[in-house]
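Only one protein chain is missing from this complex, and each of the others stays in its spot.
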Amino acid sequence: MKLLKKNIEKLNLFMENYPKIGIYFPQFLIILLLGIVISYFSMNASTNMAARGIETGFGFLANKASFDIQFSLIDFDSNDSYARAYLVGLLNTLLVSGIGIFFATVIGFFVGVTRLSSNILASKVAEIYIEIFRNIPLLLQIFFWYFAILRLLPSSDNSLILFNFVFANIKGIYVPRFVWENLNHFVYGFLFSILAIYFFVSFLKKKQEKTGVQVPTFTTSLIIFFTINLIVIYFGNVGLSLSYPILETNRGLYNYMGGVSVIPELIALAFSLSLYTSTFIAECVRAGILGIDQGQKEAAASIGLSKGQILKLIVIPQALRIIIPPVTNQYLNLTKNSSLAAAIAYPDIVLVFAGTALMQTGKAIEIVSITMLTYLTLSVSISLLMNWYNKKNSIAER
Amino acid sequence: MNFINWSKKNLFANWKDSLLTITILYLFYVSIPPLLNWVFLDATFFGDSKKDCTGGGACWVFINVWIKRFTYGMYPNDQIWRINLAFVIFFISIGSYFFVSSKIKKYIFIFLTLVFPFLAIFLFHGGSLGLEEVETRVWGGLFLTLFISVFSIIFCFPIGVLLAMGRRSNLPVIKYFSIGFIELWRGVPLITVLFMAAVMFPVFLPSGTNLDKLIRVIIAITLFESAYIAEVVRGGLQAIPRGQYDAANSIGMGYWKSHLLIILPQALKIVIPGVANTFIALFKDTPLILVVGLMELLGMVNMAKTNPAWLGLATEGYVFAAFVYFIFCFSMSRYSLSLENKLKTTN
Partner (left out) sequence: MSKIIELKDVNKWFGDFQVLKDINLTVSSKEKIVICGPSGSGKSTLIRCINRLEEHQKGDIVVDGMTLDANTKNIEKIRSEVGMVFQQFNLFPHLSILDNCTLAPIWVKKKSKKEAEELANQYLEKVQIVDQAKKFPGQLSGGQQQRAAIARALCMEPNIMLFDEPTSALDPEMIKEVLDVMVDLAKGGMTMCVVTHEMGFAKEVADRVIFMDEGSIVEEKPTDQFFNNPENDRTKLFLSQILN
């Protein structure tokens, strides 16, 4: 015991005389350990992969995929490469995430503001909504909406018909496809109207600075938008017709051709993601608005600003600063949560690539790495964007 | 008289408010009675098979019959007493914690954190001392949910704290390793991590070794959540004023002593809400393990609903599961709120 103590003392003295050791030695140790762990794993990996007859390498990406994907935004069949399959999965992930983000934001802001309403009934209902959809696991919500409700949809020969041109059955919801004539005219007109609005609003702003006269920009923008686009549609011969889904039988199977189909998996996933994430966004919005000091509103009122002006000029600019960073975090969470698609067979990147492709090729390391890298890239880029946005908008302090 | 005044002010203050109130009341009128009918009035609660569900409402018989499976998974019926025993010991320890002197409190704490985990694993798994071995393959249901949550929480917390300290370290290797580790786990979805644990991890071990899938899953969830804990704790560490670090150093405390005795106790108190939220999120993430073949509560419900004798009762199953999860998560968040309030006033 005494010998041990003496040696520890010696070590401590030694460390005091050479403080740099305390700095470099632990780091060296960690690098060494990491090196050992990594080489151990790699050695095992190469032995195991060789034993299974699977080569490592990313060449497989060019190979034929040999499987079909149920839903894709771009053309894909079993002759396309794995790389293209990855792309399809990625696009599907972005699609459901985009839809989810849009609705989650809209619902979230609405619920968040309602939560602060002076109407006690409304505020309680909002609170109950938040507590219910926040405390139930997302996976369960996805299952619920998918299995329990969408399965109530009938089979293809017995579809639910809405408004005579929307058909809902177990294979999906079919809506008419838009068929455009002279779409390019419309697109140019649309872009032109946006530009026109931009310039007109800037002009109005300058006018207000010069003379103090205020013109309602929102109404004027709407008028410009509709006028220009209507003129273009009329004189540019822009036509729009609908290609209705028509029930056809093909070898005894009923199918709707000619429309656009939205598979129930996409609907269920987008719906649950939106509801679940909206609860968190609602809380962010509430925190943001509550975070504005009461004194700000009083000061604004005392210099004569109207309720609408106070909201527009004082409350919302400050609240957004507080709201946007955590909301962006929620967007990221939603995108990551979209990977739960695998549980209901929506062909997102996890199911298509880390699921089907991995099962077929056995290249676990390459595929899982690529998938994780994809999500990492998405996360990191959004974080960087958020950091840049924060710096740009931070309120200057001494 | 008072109620009318109160309603006038809070529900009907102006025409917009009144419209809102009326719309909400109408929605209640349309949705709540049918819901109550389905859940209670027309529902069947007792029986032993689907045929007993005659009313138009929910068939709770389904839950009644399957409740053992939902709670214990496929654990052999005659061994279920072992699980119950472990939970009883757990609740007695927690319960008595509040009623004993502080000296005994310390022993109870040590028991719970160091002894009980091993005791529980032994009880659940068996394999010696006369207890029949029950493979982790058949563990399931709410029991599995709680098992995974508790063990992941216990392990991810210290790892997270170490990572948070590592990220703030002055030693570049440790700092960048911590940053990389944290950002890696935070940037990817849990499902990919679980796939990695189930599919990729065996590739990295010498061929022939077979690390139990449950252990792999717990490791995966632990590492994943530790990154989130790390970020929450880091916020707490940053909030401690520089003066505390200086004071600790000036009385001769080194890095570890000052952190253990001065910095961390304060930082952890600040981050209780964030940590509680992460634990609740962990609990809500456990259902994901069904994609790698482990049947916790939701997985068991999924399995039960495809049983040919019980088709079409998915709604009842999901509503039941939702109810159970809601009770747990809601209670946890209320408890953390009350804890936060209690600590606010004592400080």
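By written order: A and B. Residues from 1 in each chain.
The rule we apply is simple: a residue touches a chain if its C-beta (ideal position, glycine included) is under 8 Å from a C-beta of that chain, and two chains touch if they have at least 3 such contacts.
Quantities reported herein were computed from a predicted structural model and do not represent experimental measurements.
Just list which of the chains on display the missing one touches.
Across all of the complex, the chain we cannot see touches A.
For the chain left out of this view, which of A:44, A:217 or A:318 touches it?
Answering carefully, the residue with contact to the hidden chain is A:318.
If I consider the whole complex, including the chain that's not displayed, which of A:5, A:20, A:210 or A:392 touches that chain?
With A:5, A:20, A:210 or A:392 as choices, the missing chain is touched by A:210.
Can you tell me which of A:233, A:301 or A:345 touches the chain that was removed from the display?
Considering all chains, including the one not shown, the answer is A:301.
Spell out the interface residues on subunit A facing the chain that's missing from view.
208-214, 293, 295-296, 298-306, 309, 313-314, 317-318, 321, 395-398
Here is the rule we use: only the chains that are shown with their structure count from here on.
At what distance in angstrom does the C-alpha mean of subunit B lie from that of subunit A?
One centre to the other, that is 25 Å.
So in the complex, which bits of subunit A are touching subunit B?
23, 26-27, 30-31, 34, 41, 44-45, 47-49, 51, 117-122, 125, 131-132, 134-141, 143-144, 147-148, 151, 336-340, 342-343, 350, 354, 358, 364-365, 368, 371-372, 375-376, 378-380
Considering only the defined contacts, which subunit B positions touch subunit A in the complex?
10-11, 13, 17, 20-21, 24-25, 171-174, 177, 183-184, 186-192, 195-196, 199-200, 202-207, 284-288, 290-291, 298, 302, 305, 314-315, 318, 321-322, 325-326, 329-330, 333
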